[in-house]
Each structure stands twice: as C-alpha cells, then as structure tokens.
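A single protein chain has been omitted; all remaining protein chains appear in their positions.
Going by the order they are written in, the chains are A and B; count residues from 1 in each one.
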Amino acid sequence: MVRIGFEIHVQLKTDSKLFCSCSTRFLDAEPNTNVCPVCTAQPGSKPEGINEEVLRKAVQVALALNCKIKTEPLRFLRKHYFYPDLPNNYQRTSEPFAVEGELNGVRIREIHIEEDPGRYELRDGTVDYNRAGVPLIEIVTEPDMHSVEEAREFLKHLRAVLDYLDVILYPQIGFRVDANVSIEGGERVEIKNINTIHGVVKALRYEISRHKRMLQMGKEIKRETRHWDEVRGVTVTLREKETAEDYRYMVDPDIPPYHIDPALIEELRAKMPELPFQKKERLMEQYGIDESTAWTLVLDKELGNLFEALAKSVGAKNAASFCTNLRGELNYRGIYLSEVPRRERLEKLAKLYFSGQITKPVYIEYMRKILDDPSFEPQAQEQLSDDEIREIARQIIEGNAAAVSDYKRGEKKAINYLVGQIVARTKGRADPKRAIQILREELERA
Amino acid sequence: MGITREELLHVAKIARIELSEQEIEELLPQFNEILSLLERVKSLPLSDETTIKTTENMDEFREDRVAPFEDPDAIVEQFPRREGRLAKVPRNL
Partner (left out) sequence: MVETTYTEELIHRLKTGEISPEEHLEEKLDTIRSRDSELNAFITVTEELARKLTQKAAEAIKEGHGELFYGLIWGIKDNFALKGVRMTCGSKMLEHYVPPYTATPVERILENNGVIVGKLNMDEFACGSSGETSYFGPTRNARDPERVPGGSSSGAGAAVAAELVDLALGSDTGGSIRNPASFNGVVGLKPTYSLVSRYGLADLAMSLDVPGPLAQDAFGIALAMEAIQGYDSRDRVTAHRRLPFLDSLDSFDPDRTRIGFTEALLDGVEPAVRKATLHVLKFFESKGTEIVEVELPDIWAAFPTYYLVMYPEFASAMQKFDGLKYGHRVDGQTLYDTVARSRAEGFGKEIKRRIIMGTYISMAEHAGKWYTLALKARSMIQRSFQRALERADFLLFPTVPVLPFKLGERINDPVQMYMADALTVPANLTGMPAISFPGGWKDHLPIGVQLLGNHFQDHFIVSAVRFFEKEGRPWSE
C-alpha cells in the first residue's frame, strides 16, 4: 500500500514581513533592497513583533481546513541550522496553532507559522535577503493519500481553498511541497521542495516506481531525504537519517507569547468567504450542472468566476461547455486561469462563438491563441463583401436547381437550405442576414 | 560522567567551530569541570514549574504596514565579498 503525506509551505499575502516592516515583494525588487537590520540579522537587532495580518491569514486557513485552533499561549521557537540563506542561522518557527483538520478526506495534522529564508543561488554562490522574513505557514498532513491521483486531487483542492481565501503572496509561485512517501515493506522517504503540483505528481510517480523496483530487486528502502531534480526528472539523495541535523529547538526569548483571541476566531469565521465545496453545491443547484462539471469549474477560482459571468450572457449550458474546453487547454499548459493576462478576451471569445460570429474550429484556434499570446485579440471573422457573397449566391443557385424551384413554387423554407449552403461555403465569413437579402435578390432574377 | 574527545569534536562540528589540537587538549578538562559544577543543580528540590515571566507584553501585535529601512546600502556594504548587490558566499554544488 502506498502512503503519501505532505508538508506544504505557503507564502502569505501580507504587505510587510513577519518580524519587520520590510516589504514582502521580493520578486520584482532589486537584490537586497527590501532588507533591514532585523531580516539580515545585524548584531543587536530584535524581532519587531508578530505581524497581525499573518495571524489573521493563518487562522483563516486553519478554519477553512476545519482545524481546531489552540487557545493556550503560542510561542516561537528557534530552529538552528547553518545555511547561507538563513541570516540568523536559525529559523523562527511557531508551535502548531491549529491541529486535527481535514480536507478532501485527508487529515491535517497541524499548521504553524514560520519565516522564509532568503534566496541562495547554489551554483553562483550568491545570496539575496529580500525574501528573508517573508511569512509562511506550513500545513502538515497525515500520510492519508494512497495514490498519486489522490495526492494530486488533494493538492488541487488545497490550492483552490487558498485561492478562495486570497492568502497566497504570489499566485504564480503558489506553494512549495515536501512530499513523504512509503510503500508496504519500505521506509519513509521525504522529497524536499517541489514547486508545482505537476512536479509533485511526477516526483511521486518516479519515487513510487523506484521503491517498487528496489523491493523487487530485494533491496532495502532506507529512510532518507531526497531532492527532486525537475530538469532530469529524477529524485536524488540529499541526506540520510544518520546525518540528520540537530536543530536544538529553543523558545525565542525575544518574542513574547500570544494567545489567539477567541473573538478573532469568531470574527474570521463569520467573514469566511464561499469555499470551493460550497460553491460547487451552489453551482449545481443554481445552474443545474452535474457534480463533476461543477468541481471542474470551482477548483480554479477564476474559472468558476468566468463561468458565472458567462452564464448570464450565453446561458449556463454554453458557459459550462466553454469553461470545460478552457480547463482542458489550461491543464495542457499546467496553469491556472489567474495566470492568463487580459482574461476579458475569453468572455469576448465566448460571445463571438455562441452568437455564431465564429465557427467552432476558429473558436478553438482562438482559445489557444489567447492562452499563448498575450497580445492576441479575438475578432469576428472578416466578412465577405456584397459582391463576393453575390458571386457565391449565384453559384449556389446554379448548383441547387431543386431547392430553387421549390422556392419559386412558394416553399419559402427552401431559402434556409440555400443560406446554409452559403454559410458552409464561406466558412462563416458571410453575415447570414446579408446573405439572405442577397440570395432573395438573386432568386428573383433567376 | 564527562565527555569524550569524540563527543567534543562532534559538538564543535555542530557549532561550526574548527578546533586546534591545543584547544581540544585545553577544553576537555575544563568542559568536564564546568559540567560537574552544573551537575550540582540536580540536587535541588525542584518543582515542575518552568514558567519564567520576562515580559508583561502578551498578545501585542504589529500592524501590517511597510516602513522601508532607510539605508539598505549600509547593509550591502558590510558583505565581506560582494557581487553587485548580492552577498558572495561559497557555492554548494
């Protein structure tokens, strides 16, 4: 039996860092500009007190994951290890503030708050401290997932919850995952720091088949920590259990303990936004769509929003079919809808298609272009001139004597057939109203 | 009780301090002397209480507001080795 568990690190969306007033926006900043004595561990500096917003966001996540929130005083510990990205050479990490949660049938063991290290480029040997001190929460699950598919489903659900709460600092970064995996007859192996859900899936597949091969060959699977090499698509040994670090945990004497106020918990519970599960239920009820489609729509927050907007303009059924197609294209690219720039283009596309201004093949082609080319703008197909339509109308009249004589006999419906022929021949580039008008004129003459 | 040379070297490794042969020779007996002194605390009639109250400030939070540090360059200037604005440290291959 396969057992999979996760430790998930989420950078929280706050303006300032966990223990100092530097900006958290490390991505687009010049190196070492969002730094101060505190987050670079200058001698004599002290943590400035816990950022209140970090706690609010952390508690929101805990509530959304159905955790019990602790009310006894919460302390920060120092976890000691030497590494160039860790200015103090210890990481400040809170005791678990939430325990015993559940999401998608997977038990959440605990959640705690900690500070992100800076960025150490191993190969260049350079350090940027802009990220040092950015607030993180670490969500630890029980090893309750028994297949790669279950693991992927869980991560997708978790990601959706975090998106609905709007707590992720950089959605394009998402979260970092440490995965632990074991199979019957082997020890537990931890794979550190995988950056995407897609990467987790690949790493787990690789690791599980490695374990199976090892057992088949009669080899022992040792307890160890491995690293996922995205480029080569393999996991490699980072360290074995024997050489595990001794973190020498110690309560940080510079950070006064704090209680999570039950009033704060109640306030946040009351303000809790609609979560994916609730939205799924609502969409099924309100729009009459099936459960599996509803899940597809809600697991990508922006996709769900797009669906509801489109349902108003093109109807629920069309909106659902459009969004299902879109989901397929997004999956292919391994991205969330929120990562697509100028998403209003998609609404425009849906309207063009469902009002018959573009054909199905064009619609699919345009959808791909929107996802791949931020400058692409969907347009109704270029319309033929009256003369061009007239020319085609004449050809159609010539080639469909039977329909023409039906029309002349007074069977006015026959014209629909002829218009259909024109539309088909012009691949939708003839405005149907103009086509009828011109066709009538030509039929009178014929 | 007391610690061995191997234990001392192990601790020094965790503490990231390279010790010379002379330092090891000197430290070993001192280390054990200090430890036996600290041992005496065990003879105290201790209760289980470990609460040391060093501050009156429970539950004080900081507002989430950015106040950029006025002189990040002064921090960069202290890097012993530099590459542009980055701290240059050994590589880890």
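Criterion: contacts are C-beta pairs under 8 Å (C-beta built on N, C-alpha and C of every residue); 3 or more make two chains touch, one makes a residue touch a chain.
Since we're looking at a predicted model, the values are computed, not measured.
**Student:** Can you list the shown chains that the absent chain is in touch with?
**Tutor:** In the entire complex, chains touched by the missing one are A, B.
**Student:** Hey, which of A:K57, A:H80 or A:K280 is the one touching the hidden chain?
**Tutor:** Missing-chain contact among the listed residues: A:H80.
**Student:** From the list A:L27, A:I173 or A:M250, which touches the chain that is not on show?
**Tutor:** A:M250
**Student:** Going by the touch rule given at the top, which residues of chain A touch the chain that is not shown?
**Tutor:** 36-37, 40-49, 78, 80, 82, 84, 87-90, 127, 246-250, 252-256
**Student:** What residue numbers in chain B mark contact with the hidden partner chain?
**Tutor:** Where chain B meets the chain not shown: residues 3, 7-8, 11-20, 23, 27, 30-31, 33-34, 37-38, 40-42, 44, 46-52, 54-57, 60, 62, 69, 71-72, 74-75, 77-81, 87, 89-92.
The rule is short, and it goes like this: only the chains that are shown with their structure count from here on.
**Student:** Going by the contact rule set out above, which residues of chain A touch chain B in the complex?
**Tutor:** Per the touch definition, chain A meets chain B at residues 14-16, 21-23, 30-37, 40, 42, 48-55, 73, 82, 84, 120, 122-129, 246, 248, 253, 256-259, 261.
**Student:** What residues on chain B touch chain A, complex-wise?
**Tutor:** 14, 16, 54-55, 57-69, 72, 75-76, 83-93
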